[in-house]
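Next up is a structure, given as structure tokens.
Excluded from the complex is one protein chain; the other protein chains are retained at their positions.
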Amino acid sequence: MSIEKIKISEALHDLMPPEYQDMVEDATYGNQDRGWKDIGESKELIEQHSLCAGCPESIAFRYILASLPAPENTVFVGSTGCTSLVFPMVAVHNIHSLFGNQNAVASGLKRALKIRFPDVEKDVVVLAGDGATVDIGLDYTMQSWFRGEKFTTICFDNELYANTGGQESGLMQKGFVAKMAPVGKLFDKVRLPEIARESGCHYVACLTVSKPNRVEKVLKNAILVAREFGPTYIQLYTPCILEIGKQSMEGLDEMKDSEAIGGRFVFKEYMTDEVKEFLKQKDAEEKDRKKAAKLAAKEAAKA
Amino acid sequence: MNKPVDVQNRVLKGYSNVQIGEKSKYKDTQTYTDPNFLFNEAEVTPAFMTGSEVIKEAIRRANIDLSVAYPITPQSEAAALIGELYAEGYMGDYFRGENEFGVMSQCAGAAFGGARVFTTTAGPGTLRAFENFPMWAGSRLPIQVCVTMRGVNSPLSIQPDTLEMFFLLETGMLIWHAETAQDLFDFILKGFIVAEMPDVHLPIAVCCDGFFVTHTKDTVALPDEKYVLPPYDPYKSPVVCMDMESAPVRMMRDPFVMKSNYISYMTQASWQLEVRAAIERSRKYTKALIGDLIECENIDREIIMIGSGTAVSQAREAIRLLGLDGIPVGLVKIKTLRPFPHEEIAEALKDAKKIFVPEFNVAGYLAREIKAVLPNNDRVVAGPHVAGGMTMPSEVIADEVKKALGMKTSGMTARG
Partner (left out) sequence: MSDYKVVPGPEAFLPPAAAMMGIELPDPGEGHIEGRIVPEDEAIEHAARKFLGAKVPTIFPGPQILWHWNESAAIKAACVREMAEILPARLIPMADYRPKYPKINPEVEINPNHPNLTIWHNKIDVCLFVGVHCHQANLALKIIRGGTSCYTMAACGMSGHEDACLTIRDVHEDTLRKLTACIKKLKAEGVKSQAEPFEQFRFSREDRKPAYLT
């Protein structure tokens, strides 16, 4: 939304619950330096959520919402699952329609927004679970990559169907015993990052959400690359502590274990040479901008 | 009704998002034209073309933003012709989807983002896409899909069959059924206007019988191609447009309302009713644009045939044949299945002694719909119906009548 549209009508301002007043005054819409470090210092774009206590998905959501380069011009597309219980509380327009069609919806949405707002960069971001991305929606996920659709796909990989009670999914590791895998899953975890790389994604990253800096950087990369080049893909390990038998406080340890050497979620990042060059340039520009801003602040303080 | 609705003098409200007479955003040889003028006053010239070409000509004047295509007989030609329009600059975007489920979801995405969207499908494609249709309706997306109906069950058939329209009836969409090429042209253009009314704002399926309409040539009266409908205005929608340009900013389309408490059930239930209410609201606009929801000929006669689509054309010829044998028969053509013209049908058939319902499907569902709105419904003969693309010769329909009258038939009576 053009940032100036996110304000409360003056005549009715004092009726609005403070959470909305905060959203207008203290949220970081339009701030090009926004990032995960704003959490705790500014109003977050997520009001409340009904996820389980300690669910890593909730922290992933918060990092992502804090790190979007332009939330005022972003529309999310979600799918059925735990994420869709959070989305009503998110202060960015978002769509849930069916289970598994998220990349198809995003394809139509991105094209419509491009037609309607040819001069504004409207970011479309898909955020769905692994069942939606890899099982029921795999066709639509991959076909959007084949077509070169210019949006980012984020998969919250918790290696099972959490919202329906812990059934086997394609991203579950081999041998794991779960509902619908009564003798253990019989085939390997689907290698979607590699599939994404081969299917036309210009930037791919697979990681856990244990390191907010890294989540922020990867998300910004993915969205900037999607604007310029085409599809990008991020797979985030957000373990379902409930279904793997962990305590609320054990999510972080689970993620750290799985990203250690030899783990399933050792950080990996693929990008084309063109993208590498582009991101290098963007980083340099960012650095220069921040340096100039710092200098200007110093000058202003002197004056 | 709480008031008699004057449909004769109903003038559609002008569009406020553009100036009438302004050049089209897409094609500068076209100007935004007041729909009242385009439909009622613009000079028309006759053209002789296939139904697929008629779809193209309607879309040329419809000012759509986006169309998504996928090949399936018998709509492939129409879908490809729309691609030609895109190449000529008549719309903002066009592409081939991966299958009909994907296509209808892509259409949904574009409509959520405030675009006017058109697509086509047929038979098994309609069924593959099916999960999307009640979602479109629940989400109040005014997408238009042209359904060129064909057989859906195994063994495979590409021949005309109207069973898929039966499946569509309770999706919450508007369902119109074109008999002729002219109907098809008119229904497509007028369908956008009705579907996009703020108090209706529902998806619409403009159905026609595959091959009989899509692949035969017919004469159709076309207004000049310099005229184009004004664009869709997403800010007149009864729901929030998902473009981050509309309040409120904290908005999900559409959140789950299924927590296990009574209050959420009320939301779900009221939502369902609201979609049905919106279908009801479409009646007055539909009547103003396409005339009464049924068309009647000689309904003072004791025997009446009633149907929709090309079954009506066949019935018309059967009535001529029966006339030669001295049997007078009246005719009722149903133009919209949703909203269903229950009052109109009950009125038109109030004095009929025998009512015949010829249908191109094995189920005879239209006869059931009609029986449900008539007193003394033992007057209704659910037939003849054929299926699987079998043709329904007019003689078969005439024989059905003669058999019911205890007369000698030519032996062609068929029951699917």
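As written, the chain order gives the labels A and B, with residue 1 at the start of each chain.
Note that in this section a residue touches a chain if its C-beta (ideal position, glycine included) is under 8 Å from a C-beta of that chain, and two chains touch if they have at least 3 such contacts.
What you see is a predicted model, and the numbers here were worked out from it, not measured in a lab.
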Sole residue of B:V44, B:A221 or B:A277 that reaches the chain not shown, by the stated touch rule: B:A277
Touching the absent chain when the full complex is considered, from A:M89, A:V120, A:L138 or A:I195: A:M89
Among B:M197, B:L293 or B:I319, residue touching the chain not depicted: B:M197
Touching residue (missing chain; options B:A80, B:L169 or B:V257): B:V257
Residue, one of B:G89, B:P248 or B:P328, that touches the chain absent here: B:P248
Contacts of chain B with the absent chain, listed as residue ranges: 1-5, 13, 140, 197-199, 201, 236-240, 245-252, 255-257, 259, 261, 263-264, 266-267, 269-271, 273-274, 276-278, 280-281, 284
Footprint left on chain A by the chain that the document does not show: 1, 5-12, 14-18, 20-22, 25, 48, 88-89
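Rule of thumb we're sticking to: only the chains that are shown with their structure count from here on.
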Cα-centroid distance, chain A relative to chain B, in whole angstrom: 40
Chain A residues touching chain B - in the complex, by the definition given at the top: 1-2, 5-6, 23, 47, 72-75, 77, 84-85, 87-98, 101, 104-117, 122, 139-140, 143, 147
Contact footprint of chain A on chain B as seen in their complex: 65-66, 68, 92-93, 95, 97-99, 101-103, 105-115, 117, 131-132, 135, 139, 240, 242-247, 249-256
